[in-house]
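Excluded from the complex is one protein chain; the other protein chains are retained at their positions.
Up next, chain A:
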Amino acid sequence: MSAAVRTVAAPAVAARRGEALAGAVAAEWTRLVSIRTTWWTLLAGVLLMAATSAQLAIYAQNSNTSADPTDDRGIVTAGSVAIDALDLTQYAVLALGLLAITTEFTSGTIRSTLTATPSRGTVLAAKAVVTGAVTFAYGLLLGLIGVAVAVPVLGPWGRTPVAATVGDVLAVAAYLALVGVLALGLGAVLRSAVLTLIVLLAVLMIVPLSLQEPDITVLTRIADGFPGVAGRHFMTGDGDPYPAVVGLLVLAGWAAAALAAGRWALRRRDA
């Protein structure tokens, strides 16, 4: 009997993996929606986005002192306001990503999770699928809210070209999904919510900002390799120093690396 079990054909193994992943995804979805923290976090992100993008839109409007819309600082797009508002808003998404794994460690439920799904890779993949999908959809919502708030506040100083705005909203969603997954992977390595948040803060803001500060080319180029900066290049679509799509790939690389590190840590360490 054991011989029969061991010599399962490759397609059967693949089917079995798929089945295990589907089950694990369903379980992660149940875990996510069954705690109130999730809903509060989502609400907090919405409020942050609305408040921040209103504030940024007021700044943009205020710096335009002339009555002539073609004068002064000029016109901004509502999409760019939404993108700028992410500096703060993204923390709601980061919390969602990292809490998906760190609460399992702090509450001890990781043991029942791994008992039900012994493959560490499958558990993390399921969490990544759920986190990625939810934060992408949520990112679309946030992007739309940012735009919707910015448009009336900007008034004549704002523009909302349809194609570009749709692009901006999609870019916001993609960015948030990727940093959400990055937070998840990092959480799997560090196991502590506070520690993960500190490292995220350092990697997304503090370190690249300090590198950019002295305005030395080499340091600025290094900063361009950090996920937050790369994500920004991607969302704003500026071609310097690399095309927008490279920014997306750099950010995706960070997310993939964090997941790989998380899987390695889950496999190697006792639960």
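The rule is short, and it goes like this: a residue touches a chain if its C-beta (ideal position, glycine included) is under 8 Å from a C-beta of that chain, and two chains touch if they have at least 3 such contacts; residues count from 1.
We take it that contacts and distances are computed from a predicted model.
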Listed names "Oxidoreductase", "Hydrogenase expression protein HypE", "Fe-S cluster assembly protein SufB" or "ABC-2 type transport system ATP-binding protein", matching UniProt entry of the absent chain: "ABC-2 type transport system ATP-binding protein"
Selected from A:I35, A:A137 or A:V245 as touching the chain missing from the view: A:I35
For chain A, the residues touching the chain missing from this view: 2, 5, 16, 19-20, 23-24, 26-28, 30-31, 34-37, 103, 107-109, 111-119, 270-271
